[in-house]
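Here the complex is missing a single protein chain, while all its other protein chains stay put.
So, subunit A:
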Amino acid sequence: MKLIILNDYDQASEWAAKYIRNKILLFRPGPDRYLTLGLPTGSTPMGCYKKLIEYYKMGQISFQYVKTFNMDEYVGLPRDHPESYHSFMWNHLFKHIDIKAENTHILDGNAADLQVECAAFEEKITAAGGIELFVGGIGPDGHIAFNEPGSSLVSRTRVKTLAKDTIMANARFFNGDLSKVPTMSLTVGVGTVMEAKEVMIIITGAHKAFALYKAIEEGVNHMWTVSAFQQHPQTVFVCDEDATLELRVKTVKYFKGMMHVHNKLVEPPPSLSKKN
């Protein structure tokens, strides 16, 4: 893995956004060559999305030939509910950029048959040629998407019941009313994300520090599902200082020492510097 450590949330968001920007530019997507991205929701990626929107508005990138697959969606929440993940993606990314609606894919938590919906989602990913870069976050309990502790590390897209911790963490979006928080969700599986060519996990904040420690310094364990990516050939963890608080000093020093190498990945590619 590459562990990228930035000073704060804003810098981490910017690094991640530049990484995605460069991915799009170097891939050179076109009408018969779409770039597929896996995308998360939540407070962690918001800064990254803001930056991507900036790069789009500055004319640096276009999402015309980008396809996206979101990680998850609540079951039973109306699609236009302000807390649905459809609303989140619309308000924080889609409405600000030039992506085509038919190229976005978000699981439908109100589908008549949820199993069929999950299987169909997997098929859509396959039909799109697989996911080039899957971006994700990590829960305080070390989960990726809604793959709560105990989820199989080879799981696929399916219905999951949310853990108590997750419901409590989400209550703040439902006016603190626990009874209003959805209890089930549709989520890509750990196995689904593992099949992406590359995985980028954004982790910021001290409350995520223990989970990061469990995910990269302890063994692969289905209780901390992000640990599965230790066995993926191309994983990038983008963090701020606070998220590294539970790591060994040795780990942090090693990766900080590599920053001058890793920062090359986010320098503007030649096509961009020529433009500007």
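Note that a residue touches a chain if its C-beta (ideal position, glycine included) is under 8 Å from a C-beta of that chain, and two chains touch if they have at least 3 such contacts; residues count from 1.
Definition applied: contacts and distances are computed from a predicted model.
A.B. asks: Just by its UniProt name, which of "Centromere protein X", "Ribosomal RNA-processing protein 43", "N-acetylglucosamine-6-phosphate deacetylase" or "Cell cycle control protein" is the chain not shown in this complex?
C.D. replies: UniProt lists the chain that is not shown as "N-acetylglucosamine-6-phosphate deacetylase".
A.B. asks: Which candidate, A:2, A:50 or A:79, sits in contact with the chain we can't see?
C.D. replies: A:79
A.B. asks: For the chain left off this view, which of A:11, A:87 or A:221 is in contact with it?
C.D. replies: A:87
A.B. asks: Would you write out the residues of subunit A that touch the absent chain, in ascending order?
C.D. replies: Output for subunit A: 79-80, 86-87, 90, 94-95, 100-102.
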